[in-house]
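Report on the following structure.
As you look at this complex, bear in mind that one protein chain is not there, while each of the others sits in place.
Let's turn to chain A:
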Amino acid sequence: MGNEAQPQDATASVDFQEVQQTERFKTLRKRHRSFVFPMAVVFLLWYFAYVLLAAYAVEFMSTKVWGNINVGLILGLLQFVTTFGITAWYVNYSNKKLDPIAADIRNEIEGHEFDKDGNVISGVNK
């Protein structure tokens, strides 16, 4: 029941502070933060290291490695590679470690799940 109701109504009676204190939510928050914070620090440091090298270590960046391809170009292309890599890693991590817990908690509060178009899948009991 209650599937026709607006989601806001479904959550009006929820004590979010209680949910916030549950072990399951704490695990979700910890898993999320222990991935995104270190990762954000790593890619920002790597990006600024690259920018600093480009500004202040011109000779090193200009060293030819293969034909006309120099260190600067390789490091620049590596920025693309790491960006793509971190993206894929994060998607994989959230699919496996974050989405299932988030769906569990959401399910319990709202009493129903959503398909990928956001439509309510009814029949799940609260």
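Just so we're on the same page, a contact is a pair of C-beta atoms (placed from the backbone, for glycine too) under 8 Å apart; a residue touches a chain by one contact, two chains touch by 3 or more; residues count from 1.
In this section, contacts and distances are computed from a predicted model.
*Asks:* Quick one: the chain not pictured, UniProt calls it what, "Transcriptional regulator", "Thiamine transport system permease protein", "Cation acetate symporter" or "2Fe-2S iron-sulfur cluster binding domain-containing protein"?
*Replies:* "Cation acetate symporter"
*Asks:* Footprint of the hidden chain on chain A, which residues?
*Replies:* 7-8, 10-11, 14, 16-17, 19-20, 25, 28-29, 32-33, 35-36, 39-40, 43-44, 47-48, 50-52, 54-56, 58, 61-62, 66-70, 72-73, 76, 79-80, 83-84, 86-87, 90-91, 94, 98-99, 102, 105-106, 109-110, 114, 116-120
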